[in-house]
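Let me give you the structure first, and then I'll get to my questions.
The complex appears here minus one protein chain, its other protein chains still in place.
Letters A, B and C name the chains as they come in the text, with residue numbers starting at 1 for each one.
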Amino acid sequence: MSSNTLGKAFTVTCFGESHGRCVGVVIDGCPSGLRIDESDIQMEVDRRGPRGETLVSGRTEEDKVEILSGIYRGYTTGAPVTALVWNRDIMSRDYEGLADKPRPGHADYPANVKFGGFSDLRGGGRWSGRMTVTLVMAGAVAKKLLNLHKIEVLAYTSKVGNVEASKVSVDEIRVNTYKNPVRTADLKIVEKMVEEILNAKSRGDSVGSIVDFIALNVPVGVGEPFFDPLDGDLAKGLFTIPGVKGVEFGLGFKSSTVYGSENNDEYKIEAGRIVTSTNNSGGILGGMSNGMPITGRVAFKPPPSIARKQKTIDLKRFENVEITVGGRHDPCIAPKAVPVVESVISIVLVDHMLRSGIIKRIIKS
Amino acid sequence: MSSNTLGKAFTVTCFGESHGRCVGVVIDGCPSGLRIDESDIQMEVDRRGPRGETLVSGRTEEDKVEILSGIYRGYTTGAPVTALVWNRDIMSRDYEGLADKPRPGHADYPANVKFGGFSDLRGGGRWSGRMTVTLVMAGAVAKKLLNLHKIEVLAYTSKVGNVEASKVSVDEIRVNTYKNPVRTADLKIVEKMVEEILNAKSRGDSVGSIVDFIALNVPVGVGEPFFDPLDGDLAKGLFTIPGVKGVEFGLGFKSSTVYGSENNDEYKIEAGRIVTSTNNSGGILGGMSNGMPITGRVAFKPPPSIARKQKTIDLKRFENVEITVGGRHDPCIAPKAVPVVESVISIVLVDHMLRSGIIKRIIKS
Amino acid sequence: MSSNTLGKAFTVTCFGESHGRCVGVVIDGCPSGLRIDESDIQMEVDRRGPRGETLVSGRTEEDKVEILSGIYRGYTTGAPVTALVWNRDIMSRDYEGLADKPRPGHADYPANVKFGGFSDLRGGGRWSGRMTVTLVMAGAVAKKLLNLHKIEVLAYTSKVGNVEASKVSVDEIRVNTYKNPVRTADLKIVEKMVEEILNAKSRGDSVGSIVDFIALNVPVGVGEPFFDPLDGDLAKGLFTIPGVKGVEFGLGFKSSTVYGSENNDEYKIEAGRIVTSTNNSGGILGGMSNGMPITGRVAFKPPPSIARKQKTIDLKRFENVEITVGGRHDPCIAPKAVPVVESVISIVLVDHMLRSGIIKRIIKS
Partner (left out) sequence: MSSNTLGKAFTVTCFGESHGRCVGVVIDGCPSGLRIDESDIQMEVDRRGPRGETLVSGRTEEDKVEILSGIYRGYTTGAPVTALVWNRDIMSRDYEGLADKPRPGHADYPANVKFGGFSDLRGGGRWSGRMTVTLVMAGAVAKKLLNLHKIEVLAYTSKVGNVEASKVSVDEIRVNTYKNPVRTADLKIVEKMVEEILNAKSRGDSVGSIVDFIALNVPVGVGEPFFDPLDGDLAKGLFTIPGVKGVEFGLGFKSSTVYGSENNDEYKIEAGRIVTSTNNSGGILGGMSNGMPITGRVAFKPPPSIARKQKTIDLKRFENVEITVGGRHDPCIAPKAVPVVESVISIVLVDHMLRSGIIKRIIKS
């Protein structure tokens, strides 16, 4: 079956490999009449930052977005929107000889078995963080659609190893996140997070991290239970991001330790709107949005590419061996993942809003 | 779009409502030649336990499984398998008048908005835990298929409120779980968990919980990245279970606090098989199984139905009011959720194993 | 993959077998708020007529429609609508021993190979015309939705063997079709068609037929090219009806013999509306409706069940044998197929109108 497509109404099909010719995306189901051009998509790709750098910094010229289809005279036509970024600056030599010696923590071994040894594993191939550029390109289109409905999707690095951000306001997320290399919203913690990352790196190691997200102004009733619940589809989308090991909404795992009387969010009328006094549900009840902010967290493992010697096996000789993984690698996933998390959430929201008819097939933008 | 179907190759479409005529399931894509009859499905439904009881106990006669199609002379034919359980013993009076006063923590409010007030919310309607009977019926078929491949899917209640089970062996899960009312695998903790639940109940309250799961002998390469990763599809499936607020695999959220050198699972050859020394990944790398046990945890919120007075709004009069929720309710989700978690995991595994051709379209059973 | 589901937004999943317990259907994606009850569906099922009769006559009590889910207080809830008809009056003895001797023209042989001999072939099993009851039940719901948009879907038997109806008006189709046993709209030809069918029957034979269809008031722009064109999805739906060997729209095969200057339908403004002077396109251009009536024809082969001795093979002994097919059979498909053709077209139209947002998710009916 088709497995490289996310969504049902706003569908995102990605193609390409980390060290192939390009990474690209076909977006099917985008309404017609949306004003958009390459710079809108480029802006989001730039926020993700350059490849292979220590931490996230400014744009590199190489990742230039090209739109191949679906836009005419500055507006979407309703036909598939295709966008891609050509791959340049590739040093595939680093990966030679590793095909038969799977790197611990990477997809190499199951990929080898699943695809009979035919996978292009250079630079992580399909499993590289590089593939998330395609999510960000699609996310850029989704965000434009959400903007028309005043919906805002924000994310930030809330934890790096054991360094944790304090509780922040929405405004702090908006203003601070993309102004610091770790993409956190708590400026007081930036230095410590950078330090944690650089320390790990200097030891030839990597470190885990958490990204918090919040989506504002999502209307009530988005999500399709029983089997396409909003939280379920968001979780599925988020688990497609390489390195994710956990997803929770609202109180999340903490909700397992509290009582119903503490956890239930009571309704009230406030300024003429129905709201809840607390938001332990993270804005989702029975798989549908309830009008409150959609909140949650995504846990990232430390990137598996570390400079240390590791034990593995030689698949051809079927014997135990040791390897050292070369190449340039990010020592922490969260900083680059922040715009990816935003993109996935935006894509899933648009998909569901199209399905429920809240976003129309023809846009006046 | 179709939203009440889970899976792509082994698809599970559920129908019915908590207080409607029945709850049922159509399973499309089940291979032909699988030996199965109503008692196989009945057994799994019985493990889920009766409706509306304090804790899980033995079977009630009412939940009798009927197979309507797809099985001939004791074998699946390859046509859709339909099974249902008729609803009996319904006391819908308790829900009268609540349609306009959404219960905190329930799906009532978004359901009302989404479906224009036409939802059947009696007993929770489509959002009731009752609907999970359909997952268990489909799970029973999936488990039969997995058995042929020696795959075993186990789950147990690992935490109720702040009462936590100790680390248990696979054998303890196998032997203990369905022998105690909280469905935990650590027999030393049963009494405390029961106490925690009954205490909450006696206060007119409910309590949160966690279910751990493990799937053994899953072959390498199950899962379809980039966008149908095994962990993503498992997470989506698990989030369809009412009350789930978080899902994690392997080390899960803890992986965000460790270093790559600690987290990477090194490969080695052991007894002629490729294994990893640790299993922090929970058996999934790059969205594909790696041959190690698939492990993870599911966090359940405390059930929203509590006996206490709660604040809500009257949707018709648009004013703040107070309600007390009647009806019979479970004060903790995990005990009944254990076979549901097993079922969802089994369904998703079968779906992916059919997609990758590991399970064939014609079975010799 | 799921293969027993038709449609993407208004999805129709059928279950059951000709001589199993029931034939039923799950409709997912039906908007909430549609006023409907069992009698609406019963009426359409009755138009299809009884099982196993010579020609179509009145209702038999046995085919009583039961709704199992999705309707509450007389309105659809937005949850899956499940309806079924229990099978009674089954004489399966007639089919004993034929499993290994495939009947010419039937699905027996490929079904046997495809499903490893596990198919329930009694009475044609999944391949029986009996299964079209499920399409008619779903079609009844679809027609109710179309009525709200003033869309009317009509069909009639236009040819039986070499007996052909004259050109008829829309009113003749409306008034005449269900008043005669062959379901034709040209009353002058009824007797000859009946004679043609009875002649074939008296010779132990069967005869082919054609059904013409027309859908009125379909709005402009229904259909999703490039790959879900309205004609393509209609054709696919129509080919699911047992016995269909050809489908054409507008001029159809005749358009292959004319010139562009004859075939092009010129536009003009008439009574304030944009229409075409001719309708050779059958109301579909580029896979989308153009506002004109959607017209076409469906060719049915003669039913394969004939009373004559026929040559076949014994699959077990792998040798040539002769068989005579028992059981009760219709000698011509069109009469019973007329409401089925209407149903399929209605289902596909609703599916596409939901996808394009013309039919809303909440209905005021």
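The working rule: a residue touches a chain if its C-beta (ideal position, glycine included) is under 8 Å from a C-beta of that chain, and two chains touch if they have at least 3 such contacts.
Note that the coordinates shown come from a computational prediction; the quantities given were computed from them, not determined experimentally.
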{"item": "Touching residue (missing chain; options A:26, A:155 or A:193)", "value": "A:26"}
{"item": "Touch with the omitted chain, as defined above, among A:49, A:125 or A:260", "value": "A:125"}
{"item": "Candidate in contact with the missing chain, chosen from C:46, C:63 or C:233", "value": "C:233"}
{"item": "Residues from chain B at the interface with the omitted partner, ascending", "value": "1, 8, 356-357, 360-361"}
{"item": "Footprint left on chain C by the chain that the document does not show", "value": "1-6, 8-9, 12, 14, 102, 104-107, 109-111, 113-115, 126-127, 131, 159, 161-162, 200, 203, 205-210, 220-221, 223-229, 231-233, 235-240, 242, 244-253, 255-269, 274, 276-277, 280-282, 285-291, 297, 299-306, 308, 310-313, 318-320, 331, 355-356"}
{"item": "Residues belonging to chain A that touch the chain removed from view", "value": "1-5, 7-9, 11, 13-17, 20-22, 24, 26, 28-29, 32-33, 68-70, 72, 75-80, 82, 84, 114-116, 118-120, 125-126, 361-362"}
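The rule is short, and it goes like this: only the chains that are shown with their structure count from here on.
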{"item": "CA centroid of chain B to CA centroid of chain C, Å", "value": "38"}
{"item": "Chain centre separation in whole Å, for chain B relative to chain A (CA means)", "value": "26"}
{"item": "Chain centre separation in whole Å, for chain C relative to chain A (CA means)", "value": "46"}
{"item": "Where chain A touches two or more other chains at once, by residue number", "value": "1, 8, 356"}
